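In what follows, a single structure is set out as structure tokens and then discussed.
As you look at this complex, bear in mind that one protein chain is not there, while each of the others sits in place.
Take a look at subunit A:
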Amino acid sequence: MSTTAATRPVGVDIQESETNRSVVEAIEATNEGCTVQHMPGLVRITAPGRLVVTRESVEERLGREWETHEFQLAIVSYFGHIKEWDDDEIVIAWDH
């Protein structure tokens, strides 16, 4: 059994809160084909192969500045590999 990095699911668990609602909406809008699941206190978002959080789309929904470091207050867990985390985006994907 083998799957490819392009389609194998990656995901992130986010704490359910007022601020994070905008983060979740931004992720939904940025990642076509993602699945959002509500668990006790948590929102789990999974996507095939790759999941991206962009500063711009979060700021648009939040109506204020948001630096990507702030994602640390939202994230509870993830699966996949954090490929990129810079001023503009966070990318979770498998390498291989």
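We take it that a residue touches a chain if its C-beta (ideal position, glycine included) is under 8 Å from a C-beta of that chain, and two chains touch if they have at least 3 such contacts; residues count from 1.
The rule is short, and it goes like this: contacts and distances are computed from a predicted model.
Colleague: Please identify the absent chain by the protein name in its UniProt record; candidates are "propane 2-monooxygenase", "ABC-type tungstate transport system, permease protein", "Cell division ATP-binding protein FtsE" or "nitrile hydratase".
Modeller: Per the UniProt record, the undisplayed chain of the complex is "propane 2-monooxygenase".
Colleague: Hey, which subunit A residues sit against the chain that's not shown?
Modeller: 2-3, 5, 8-11, 13, 15, 39-42, 59-60, 63-65, 68-70, 72-87, 94-96
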